[in-house]
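Contents: one structure, followed by commentary.
Only one protein chain is missing; all other protein chains are in place.
Should a chain be cited, it is by its letter among A, B and C, assigned in written order, with residues numbered from 1 in that chain.
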Amino acid sequence: MKKLINKPDDVVREELEGIQIAHPDMVKVFFDPNYIVRADAPVEGKVGIVSGGGSGHEPLHGGFVGMGMLDAACPGAVFTSPTPDQMLEATKAVDGGAGVLHIVKNYTGDVLNFEMAADLAADEDIEVEAVVTNDDVAVQDSLYTAGRRGVGVTVLLEKIAGAAAEQKRPLKDVAEIARRVNAQGRSMGMALTSCTVPTAGKPTFDLPEDEMEIGIGIHGEPGRSRMKVKSAAEITEMLATPILEDLPFEESDEVLAFVNGMGGTPLIELYIIYNELSKILDKRGIKIVRNLIGPYITSLEMAGCSITLLKMDEELLHLWDAPVNVPALRWGI
Amino acid sequence: MKKLINKPDDVVREELEGIQIAHPDMVKVFFDPNYIVRADAPVEGKVGIVSGGGSGHEPLHGGFVGMGMLDAACPGAVFTSPTPDQMLEATKAVDGGAGVLHIVKNYTGDVLNFEMAADLAADEDIEVEAVVTNDDVAVQDSLYTAGRRGVGVTVLLEKIAGAAAEQKRPLKDVAEIARRVNAQGRSMGMALTSCTVPTAGKPTFDLPEDEMEIGIGIHGEPGRSRMKVKSAAEITEMLATPILEDLPFEESDEVLAFVNGMGGTPLIELYIIYNELSKILDKRGIKIVRNLIGPYITSLEMAGCSITLLKMDEELLHLWDAPVNVPALRWGI
Amino acid sequence: MGDKNMNITRDKIITWIEAFSAAIAENKVYLTDLDSAIGDGDHGVNMDRGFQAVLTKLPSVSNQDIGAILKVVGMTLVSTVGGASGPLYGTFFIQMARKTNGKLELTLDDWIATIESGLDGVIRRGKANPGDKTMIDSILPALEALKTAAGNDKSLAEALSASAQAAHQGMEDTIPLVAKRGRASYLGERSAGHQDPGATSSYLLFKTAAEVLP
Partner (left out) sequence: MGDKNMNITRDKIITWIEAFSAAIAENKVYLTDLDSAIGDGDHGVNMDRGFQAVLTKLPSVSNQDIGAILKVVGMTLVSTVGGASGPLYGTFFIQMARKTNGKLELTLDDWIATIESGLDGVIRRGKANPGDKTMIDSILPALEALKTAAGNDKSLAEALSASAQAAHQGMEDTIPLVAKRGRASYLGERSAGHQDPGATSSYLLFKTAAEVLP
């Protein structure tokens, strides 16, 4: 295992220290329990938005804390859901009197821990709504599984719900918008390499030099199928088709196209994927009205990418374009 | 070689197509010869800023074209300097009547090609000044070499010179500020892995599973020395010390600290390095007044990082904070 | 045939928690390997992190009642384990605490009510059904064995021993199952043929109980 770290057990704490020192203008970092809140929290009269999950997906979620996006993020151990005490403290810290929205990626651990946190918050008379993201079309039989995983849509949802909250809309509205984003978004990912959890010290799975995994999640887990490496055009087709057919996305739909890097894939390749994606959407008469290209929801140093498409409407466009000022996204300000 | 590409020979063209489709609001892309200009170029009365170099360092330079930074970028083949005809066309396209600044990283190929381009531009009565960046302290005997390589400072210089040009300062001023940035900045990099040039198909160098290279450039070339992998704290010390002692940076200096990822290193590790760097600077009484953390000047998918320190003053701070709106950097707008 | 009237004392409960913590530490790699096959390879690490924390907390509550002790165990697990098993084991102990509040000794019937309360909590929290290939698949048979033993007027020692055996059987019975809950469910059919890590750690709970509680 080669990583720029000190002790594997200290990775998350030291990363948080780095964030704290790097962005005091945007965020405050708390330890034991660990959580990150925006520097000016709580914002009076604004719905507080809290997300969280295992570490190793940076910049998700800590890099999205700040004006126009999250009020707080709770980082767990690498690839392990955080705990309810973190979430409770974060929830209390960002409660501006208008209630708190929990954004939860659909993994059993995340869901259960956030549920407990919501119970605890209710005990303290904080109104909490939870929205669970489950956009990963690689998980098929949701009847016989814990359901689809929450992946790329989470990033878009955090931005859009964040903008809605910033407008001081009530909790019910913000949650409704968040659920709409989740309902209108679909994702799928692939990997050229595995990744190594620092405390494990060895790659989560082995992938021969000429093979790739299609339909991976974001925890270094193997995907839906393994096959010989294909061209960027073929890979994009393999990711986009299940996404397009699932919602389904249809001719003259307007979408936000998000090409995400898994952590070890450079930008030059993401633009090549984006180029292929735009050709596929063109052919179907689907119009890309916004895009996001880069590593935003990662799996440590895994090489690979994911594609997320979100069907846009006037309101979502407006909220997407609204100002945001967080360590990993910044515009309109 | 596993990459998200189609044919190795098509990598740069397809990447440029992706950029063109992704950012029509910010840039226009031209082919044969290849160059990227900001969407509203030329800006009347403003110094045009042109940079360029081999591809494979994304987002450098194409991701920095737009309001407040570069007016044009010329991408060469991967790790190969672009040619004077690209630079000439770019120079003509951004000439708003106030002259054009060429920002050139100090590599023989880049320098010679930009020189020829400047000669050709002079033939067309465009006033051109060139600023060469050479901030890499890993290159020691500059008397017996082609001189220090231009690396991380290039990013900071493009931002700061871009802001100066945006204020419609005259060419001499903009060039003077750019030279000051170069003179006040120092960098050094390291690699945990090599990278693979697409047309070569195999890693540029071999690095055993427990070794790293210290003092690398940005073209997958081996560095100053090879050694067993060390901790983040030790690596940061090894990069920061030569930087600090070279300028030298001194107690109560104010600096911009730039922790750059080489392309295959995830953000979580860069924050750990930043954390270590801030401790080292603290100890010396050097104050970080601004920072930049992320993959901005990369070597394809190489794992590793570089550190750049830039000594700041009132004017540079002001220019750094000025609005910028390019694909890879955005604030103040 | 042990002494029918022997009860579970507070000190034994503490010994049990310590014994279970030791069993988890001992089986950390084993549990993690089981989780690697059908999950994300952290169940042993997660549980061990939690019970190491529990061990540091125990001394400060060792002179309180059993409910207070179990509550601290549950709360500590909730705030240190994370993942799916953190809230599930946490809830298990917190719900056990509800039935043991103020008590310094438990009869077999108390113990049955305590385990039943814990299991109910796990089911309410995780919404798994028996046969979904989860920890429930060893806890539920263990509970049923306790009830049967009590119905047959067995001693505490006999009942605990029967519950450990039943948990063991339940754990082994998870092998052919296809997971329908938790991370293993993403594997679908590929999850069959592997023993569930959570059911395995739960078996250890009843195994250590049979060893130290009577």
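Criterion: a residue touches a chain if its C-beta (ideal position, glycine included) is under 8 Å from a C-beta of that chain, and two chains touch if they have at least 3 such contacts.
Bear in mind the structure is a predicted one, so any value in this text is a computation, not a measurement.
In the full complex, the chain left out of view touches B. Note on the undisplayed chain: of the listed residues B:42, B:217, B:304 or B:327, the one touching it is B:217. Of the listed residues B:92, B:105, B:149 or B:180, the one in contact with the hidden chain in the full complex is B:149.
If you put the hidden chain back, the residue from B:20, B:51 or B:113 that touches it is B:113. Taking the complete complex into account, residues 33, 54, 76-77, 79-86, 107-109, 112-113, 115-116, 139, 141, 144-146, 149, 197, 199-200, 204, 217, 219-221 of chain B touch the chain not shown.
Keep in mind that, in the parts below, only the chains that are shown with their structure count from here on.
Chains that count as touching both chain A and chain C, per the definition above, do not exist in this structure. Rounded to whole angstrom units, the spacing between the C-alpha centres of chain A and chain B is 29.
Distance between chain B and chain C, defined via averaged C-alpha coordinates, is recorded as 57 Å.
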